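Before I ask anything, let me first share the structure, which is written out below as structure tokens.
After this line comes chain A, so read on.
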Amino acid sequence: MMNPPISPALAVAVPLLGAAALTGARKWLARAVMDALGLLISLATLFICAWLLLGSVHHGASVYWLGGWWPRGSTAVGIGLVIEPIGTGLATFAALLTTLALLFSWRFVETGSNHFQPLMLIFLAAMSGFSLTGDLFNLFVFFELMSIAAFALCGLKTAEPAPLQGSFNFAITNSVAGFVVLTGIALLYSATGALNMAQIGLSLGTRHDPLVLFAWTLLTCGFLVKAAIVPFHLWLPDAHAVAPTPVCVLFSGLMVELGLYAVARIHYAIFAGCFASHHGALHMILYSFAAATVLLGGVMCYAEHHLKRMLAFSTICHSGLMLATLAAGGPLALAAMLAYLLAHGLVKGGLFFLSGVLLHNRRSITEPELFAAGRKLPWAGTLGALWILGGIGLAAAPPLALLLGEAGAEHAAELTHLHGLSLLFIFGGGMTAAAVLRVGMHTFFGWGGGVISDRAAEIGELPETKPENRKIHPYHIIAPAFCILFAIAIAFLPGWLHVLRDAAAAMANQPAYLHTTYTGQNVPLTQPSWREAIPGAAGRGLLALGLGTLLALSSVFRNRLPRPLRAGAFMEHGFRPLRAMQSGHPGDYVLWITVGLALFGSAAMIFMRA
Partner candidate 1 sequence: MSERARNTLFFVAGAVLLSLYFYAARNLAPWGDYRGPYGDIIARRAVYERHATDIVNAINYDYRAFDTLGEEFILFTAVLGVSMLLRREEDAPTKPADQLEDRFGLSDAVRSVNLPALLVTTVFGFYIGLHGQLTPGGGFQAGVILATGVVLVYVCENTETFRRITSHAAVEVTESAGAGAYALIGIASLFAGMPFLCNFLGLGKTGDVFSSGTIALISACVGVEVTAAFLLVVYTYLEEIVTGAVPED
Partner candidate 2 sequence: MIWFGAALLVLIAVAGTAVVRTRDVTSQVLALGFYGLLLALMFFFFQAPDVALSQITVGAVALPLMVMLAIARMKFRERARSSGSGEGGHE
């Protein structure tokens, strides 16, 4: 058995301890000291996670039993942390994004009375615990910790009513989701008498009855709320619109995607054996929800003029694309989804950082007010180029790494005969890229004029920084530049994909996961590369980019176009029923969760019945 090089629990305990210490001292420490300490603790966590990641890559997967409670026979009596490249990789990514976000907010983003830094550290601890744990109830605990920290971070700007409404909606929907998950856990516990995911999977075996189906429905839907899949997505734009930009980076970059990770994790660890003969129906259900998400997210993304809401809808759209990838099924799809997740998190993080710079310097975040404002910024060229690169990235066009994920997804879909996935990618990538490019053309190039607006954009947003200091410091550029350039760099460093593919093969293999949990030993599995799919993906990415650019141009220069060609302006006005769905009423949001649960559950009972 290979022990991890360092106790994996430290990836959770260090940021938690740091948060406790910072909270105790927050009344006496100056802002700069709090920032420096927060950054230091986050860096230490990054170091621990990266060490764990390297250890798991070099020595294979292992399990760390907290409190020394090794399993007795087949019963896990304690909580185990599963140390394999995917979980540790996600924890490392969480630490990286948190570090960047803390660097970006250095002495500049409003922090309450030094509340911000400890909350960020707790959020980080929750995300790494969520990624590492192998225990179902522990997953719920970290889900709640993540939620509570996120609710609080969301309400940081208390000077106006909108943030409180956004965070209230966020809090009530995600709390309902938490209890849906907990109900699912209770049902599974009743069926198996176990909480460890591997043990539940072992105990369920191939059992397939309404109880298992319903437990799967509850767990999956609960996590899909986090993942903002239609119709569970309504909280996300509100939460993003009101959260400070460094927090949005964490929300969109990782928190949402962790919901999908949890769906995949419980599927492969617990239910893979149960639904082995119903894969087709299962994938069809997930795929339908994903397709609806992509369509809605894409359309709404283009119809938004509040930058953060626009990026939020683009996150919904891409979350749908990732779920669609997952729905293709099999280890290859999982690997492709994770590759896409990483690249998307970087690109989206970069775009949010850039909008944070705009909000900081121009005191506004809506497209009409930002018109041509980008040109007046210092480093306008760099910022504009990064923004446009981000747009190119969302279309999954070269040279950004989203391309690799799209290639893998398409390859996996071919293997499982899933049709239409490439169309979804072209639509989702094209629409979100078009929206980002349109904003780029307006803001950084000053093209066109007479920008269309919408109601939500008119509320605007109070700046999160003090008005007297509007200077853009180098560290404001470092974070977005790092994100975007890193997303390009990993496209040309193929080594990590090979690791990811093999790790995904192990994660998607239930017997291998069982073996690792009970013996602590690695099961070496490999799967072939999808390199031959990359040129095709590049072609599709360029096509999406081209279509997106045309759409954006038709929006920007709509006055010079004949009326039938004004597709952009038409799309920009959006569709009334979709906008009406985004009512801001917490009752409506919870209603849609109920409807989604009923739909998902009925589909599962009907199409996957034993």
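Inclusion criterion for the candidates: all candidates are chains of the complex that A comes from, given by their letters.
Everything below uses one rule, namely that contacts are C-beta pairs under 8 Å (C-beta built on N, C-alpha and C of every residue); 3 or more make two chains touch, one makes a residue touch a chain; residues count from 1.
What you see is a predicted model; the values in this text were computed from it and never measured.
**Student:** For chain A, which of the options 1 or 2 is its touching partner in this complex?
**Tutor:** 1
**Student:** Spell out the residues on chain A that touch candidate 1 in their complex, using ranges where they run on.
**Tutor:** Its residues touching candidate 1 are 7, 9-10, 12-13, 16-17, 19-21, 23-25, 27, 64-69, 72, 75, 77-79, 112-113, 115, 118-119, 122, 125-126, 129, 137-138, 141-142, 144-145, 148-149, 151-152, 155-156, 158, 164, 187, 189-191, 193-195, 209-215, 217, 580, 583, 585, 587-588, 591, 594-595, 597-598, 601-602, 605.
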